[in-house]
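Heads up, the thing below is written out as structure tokens.
Heads up, one of the protein chains got dropped from this complex, but the rest are sitting where they should.
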Amino acid sequence: MAYGPHTPDDRAAMRKAIGVASTDELFADIPAAMRASELRLPPPESEAELASRLSRLADRNRVDLVSFLGAGAYRHFVPAVVDQLLLRGEFYTAYTPYQPEISQGTLQTIYEYQSMIGELTGMDVVSASHYDGATAAAEGALMTCRATRRERVLVSRGVHPHYRQTLCTYFGGADLVADEIPLVAEGPASGTTDLVALERMLADPERPVAGVVVANPSFLGLLEPMAQAGRLAHAAGALFVAVVEPVSLAVIASPAAYGADIACGEGQPLGIPLSYGGPYLGILACREPLVRQIPGRLVGMTTDIDGRRAFVMTLRAREQDIRREKAASNICTNQALCALAASIYLGAIGPHGLRDVAAMGAARAAALEVALAEAGAPRLHPGPYLNEFAVRVPDAAEVHRRLLGRGVLGGLVLATVEPDDPSLADALLVCATEVTTLDEIEVFASALRDEIERGRQLGLPGIAEASR
Amino acid sequence: MAYGPHTPDDRAAMRKAIGVASTDELFADIPAAMRASELRLPPPESEAELASRLSRLADRNRVDLVSFLGAGAYRHFVPAVVDQLLLRGEFYTAYTPYQPEISQGTLQTIYEYQSMIGELTGMDVVSASHYDGATAAAEGALMTCRATRRERVLVSRGVHPHYRQTLCTYFGGADLVADEIPLVAEGPASGTTDLVALERMLADPERPVAGVVVANPSFLGLLEPMAQAGRLAHAAGALFVAVVEPVSLAVIASPAAYGADIACGEGQPLGIPLSYGGPYLGILACREPLVRQIPGRLVGMTTDIDGRRAFVMTLRAREQDIRREKAASNICTNQALCALAASIYLGAIGPHGLRDVAAMGAARAAALEVALAEAGAPRLHPGPYLNEFAVRVPDAAEVHRRLLGRGVLGGLVLATVEPDDPSLADALLVCATEVTTLDEIEVFASALRDEIERGRQLGLPGIAEASR
Amino acid sequence: MTAAGDRLGPTLFERSHAGRGGGKVPHPPKDALARIPADQLRADGPHLPEVAEPELTRHYVNLSQLNYSIDTGFYPLGSCTMKWNPKVNEWAARLNGFASLHPFAPDELAQGTLQLLWELEQALAEIGGMRAVTLQPAAGAQGELTGILMVRAYHRSRGDMDRTEVLVPDSAHGTNPATASMAGFKTVSIPSAPDGGVDIAAFRATLGPHTAAVMITNPSTLGLFESRIGELLEAVHAVGALAYMDGANLNAIMGRFKPGEAGFDVMHINVHKTFSTPHGGGGPGAGPVGVGEKLLPFLPSPRVLREADGRFRLERPGERPDSIGRVRSFVGNSGVLVRAYAYIRAHGAAGLREVSDDAVLAANYLKSQLAGVLDVPFSRHCMHEFVASGASLKAETGIRTLDVAKRLIDLGYHPPTIYFPLTVEEALLIEPTETESLETLDGFVAAMRTIVEEAHSDPELLHSAPHSSPVRRLDETTAARQPNLRWKGMTGEQTPCPD
Partner (left out) sequence: MTAAGDRLGPTLFERSHAGRGGGKVPHPPKDALARIPADQLRADGPHLPEVAEPELTRHYVNLSQLNYSIDTGFYPLGSCTMKWNPKVNEWAARLNGFASLHPFAPDELAQGTLQLLWELEQALAEIGGMRAVTLQPAAGAQGELTGILMVRAYHRSRGDMDRTEVLVPDSAHGTNPATASMAGFKTVSIPSAPDGGVDIAAFRATLGPHTAAVMITNPSTLGLFESRIGELLEAVHAVGALAYMDGANLNAIMGRFKPGEAGFDVMHINVHKTFSTPHGGGGPGAGPVGVGEKLLPFLPSPRVLREADGRFRLERPGERPDSIGRVRSFVGNSGVLVRAYAYIRAHGAAGLREVSDDAVLAANYLKSQLAGVLDVPFSRHCMHEFVASGASLKAETGIRTLDVAKRLIDLGYHPPTIYFPLTVEEALLIEPTETESLETLDGFVAAMRTIVEEAHSDPELLHSAPHSSPVRRLDETTAARQPNLRWKGMTGEQTPCPD
């Protein structure tokens, strides 16, 4: 066997001790009629062969393009110390810290993670991690229903579409209602959550609202009127859930500052590789009064019988292994190692470094805005943004495809994720971070200019429309 | 500062405690006239900038060619476990284990390294590592002079030219003599050490020989008449030094088996990356009677005051820090981490795996021999080889250069390292290991066939000569 | 610090000193945020630790050494399959082509990962005897939710709206009932028979037109193969319900039993158990779900598709209207799935079967050796794990299973899972896995013997164990009564960045 220690002699010794003549006897409980058909899989490979297969597969992915893609997952510089510490077997080959006496490493790092996310969000309670931003948002929304005993949440359309879809799946299962708050269609606030609609939706006495969920920055990169949305929610007896991006919190107002009750979001930008969507880090945090509603693990500080400071999982009565069908959630395995990655990243980069990351992204994005506008792709919305924004590009999908051939991954074609929103039909969502260089912006802008020009000359439908 | 902890406040506090107003005062002992001129270096870089600079430099190296280059440094598959364990800071950020109570990790791994190399070579004593194969060979040769109190060694021309040159540098410094044993020019033994010449050189009563140094396989890849050479050396009262390649020792007779007194060689093939020549691993081992002559560190097994088994550096009276000008060598810092890499590699691959590596290299080399011969590049020497051999190629340097353009690194142009040996004028030294695929051999052979053909058509001088 | 001396250290917050650290990224222009309205900007903080790289590293290196882990010793935690995590898998997942691929990368840029995911789906379907597999769920529990939501969608699609119950054996893992609740079902607990299997009569009595699904863990959390599985499945299907298999214990049965072939309609797999992806101190894992024909239309979206020309692509939004939708963002925990794929390719069919055989052999061996030492309530052959009990020991000596577990720590072993399953008094659920040597198993048995002797000769030693661990038994009551869940305030002063 590839990794196991057992030799034929070892197996014979074990069989003898057990008192069976063959290993087959141990499987006698499997009814004869139900024994498995032959297992058809490719033959085993030595590590050398396997390594070369995996290298070839990895090389089939193209990660060499100049990229402006964000949309919920972000490229950042990760200091080398992060991965080298993550590779310590004592961390990554340990289980959930059920035996605190020999798990203080994991426990203290989780406590510190909770503390760091507490600092970023301003929240009192931080769960030890959820699967990703989408499920954290769904769990956050479910918390509002449990806490208020109401059955309806309002979710801004500015929340990442995957999060909205996940939330719908979870709410559908639980026989709860999730309604969408529209975005402002025109004017200076266009693209942000429609506060008038929100107020109206909250006012329905038949259908009391448990929670209001708004993202800042929004999926479209816009800064949202969080304080106002929160006030409206609270006025209607609802809780306010902020979906946040953690790097932005180095410079953008914290959920606590604008009165959110629950903060959730995707922790991937904190030192976690893109890895085609996972493993990422679901951030979920809340104010103290909601502590018994929060799902997932919590680690607390205590002492041992010798009076030494120590850490332990606590308030376990919320969890499935204790409460079973009455648990706050079914979550068991979480994303602890990703939480560790985020902690080490934050420790390595420090508060000033994190501010630099956020502000550099903002600076590069401003340069990108100017360059793209000059290239013929102006912003779609006028409001303030941090480091991501939508631009109007005639025949966006085709232009985007052609840019790939020129080595540029020109952000996200918004129509592919929001096919039903005509306002996003010819638009790209683009993003810059601290790793975006001015050269890359130049490359993107000039390639885009060429392609728009080319489309105009061909008189493609999208272009025709845009030039009307 | 990039990595340091000191803030301006910290520095002020330290200055205050010391009682100086400025750090400059601490440097008052530097005579004013001798203060340094301004240091002119490129500006500092953040880790993000530095990482991107280093990536770009690394990418300027071309390591994607199909390679048949060996000649003293070999490509091998290295199991992933090797590097992951080497990255453990407790190993690589420790110093020489001067405090054995808190260095048992390093000490035990060195003891195990000594034991493993002892198994491979059959020698009783193995030094904790030398700089590389070349310096190990030089130190091995120096040992023979100390042990015999004679001043002359004979070195086969079949020893790697870098080793011979290094040995000459060391011997020149020590006012000792190193004479070269020629290779057999023709016949079935051509290319191997000339035993007749050796016998003659050993016979000179005026110039008694301390040691005879022969490599197996030789630089040209040939298996040498080690037993005979050793017998001749011993008959003349000289010691016999074998230069060995450690992977080959899985299948080839060990130095102990053919009576060598000292074994040395390059340990790089044991799981150490090519890294453009270093850090590598100088293997140096000897029989028990020579233990007080061997330079470098030795770790021995002992007990602590509680009777627990433990390891410690021992027989230190050979070393520079104790014996100063009378030491066996000036070596201090060695290649301990590379010795650890070799140990982990051997532990991971196991004795059977190591045999597979050696035998697979032999099998691939045999296929390569056939393919190259068919392509027009026959072997230069008829004798047996393991996995490396020389082939005659008309206009070798030019053909080799043109192969690069076709993505093939066709071994070593022998004339570049042995410019004075006419028998190697139009020859390539090629090598196969377990990572060489049959496809790669095919690519090499067919490209070579084309290039030889092309040269023939152009009637290049080298070709003209060869077709005579 | 750790090779000798006290092994505990301060928090990173206590190590913080204003002005330390930095040097990782270039500084932005001063006016970088000038265009952002002031009321959107953060007024203060965040007050994160400021430490230089050396101190940061020591902090984590020293903390890591306080952990027990597979990489340091034997970890026979039942139900968790703490098998070896191969090092090549860690290398593979970090290959730049995998690690730097953006989840919204157009399909044409993602062919390597898409192929890997597609091949992995095929392999898991083959192992489980299922028609198709989704890799989207992030963990076993989310796999369960995904599966039960599909069951729900299936019944609804047939207009069968009254199935409000999910049946779960009393020995089941807590995630099973919790999942049923999250999916809007009522959990009905079904009792175990004395032999550890499901009580068939009670089971039949509970089944009915309200039953949406039965969730069966097979082998069960008692480590026993459900020998009446044929009868059970027939009864489930006879009432129109579906059969869910909790495949967390798949490690016992690869190549021996394919749940889909046997008649299960849906199952989840824990790649962080059977397929060796590391547990990470609590995660991440992945919980692929396999389905039979009936549930195919309801699989979450997007699926990974192979086109006629051999290229791979993701399903587009809305392409499969009956899908239950998304259960998370993007396609799944791809970085984890790379490891599972590597594990399966390293083994092939024969290797995986050998894994299960060796896991079962090791468990039965350990059981046979412990039989005289502790109670072993179920005498028939176990699968990959088995339940022991400290009931007699407690009766004789007053030593509880908790004490035994804590004493094991002193002897250098991670304790087994204790007090689970809930159906066995003073339970120890012991799972050696296939990657532990005979010497290791024997060492563990010897330690258990020693402890049982100590229970008679020196019970106080056990009550107060562990003695040699970095900390000793903890005050969990205070932790819960006055929760301290985060550090507040830094020890140093905050000042601007030095570099």
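Going by the order they are written in, the chains are A, B and C; count residues from 1 in each one.
In this text, contacts are C-beta pairs under 8 Å (C-beta built on N, C-alpha and C of every residue); 3 or more make two chains touch, one makes a residue touch a chain.
Here the structure is a predicted model, which is why all the values come from computation and not from measurement.
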Fill in: Per the touch definition above, residue among C:27, C:58 or C:204 touching the missing chain
C:58
Discussion item. Using the touch definition from the top, which of B:187, B:237, B:300 or B:378 touches the missing chain?
Written reply: B:300
Response to the item:
Answer key for B:210, B:386, B:424 or B:452 versus the chain not shown reads B:386
Practice prompt. Among B:187, B:277 or B:378, choose the residue that contacts the chain missing from this document, as touch is defined above.
Written response: B:277
Response to the item:
Listed in rising order, the subunit C residues that touch the chain left out are 1-6, 17, 20, 23, 52-55, 57-58, 61-62, 65-68, 70-74, 84, 86-87, 346, 409-413, 435-437, 439-440, 442-444, 447, 466, 468-470
Worksheet entry | For subunit A, residues in touch with the removed chain | 1-5, 7-10, 46-49, 79-81, 83-84, 89-90, 101-102
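Please note the rule applied: only the chains that are shown with their structure count from here on.
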Worksheet item: Using CA atom averages as chain centres, what separation in Å is found between subunit A and subunit C?
Response: 20
Fill in: Averaged-CA centre spacing for the pair subunit C and subunit B, given as whole angstrom
46
Practice prompt. Name the residues of subunit B that each touch 2 or more other chains.
Written response: 47-48, 79-80, 84, 89
Item to complete: Send over the residues of subunit C in touch with two or more other chains.
Response: 20, 24-26, 51, 53, 57, 61, 86, 88, 90-91
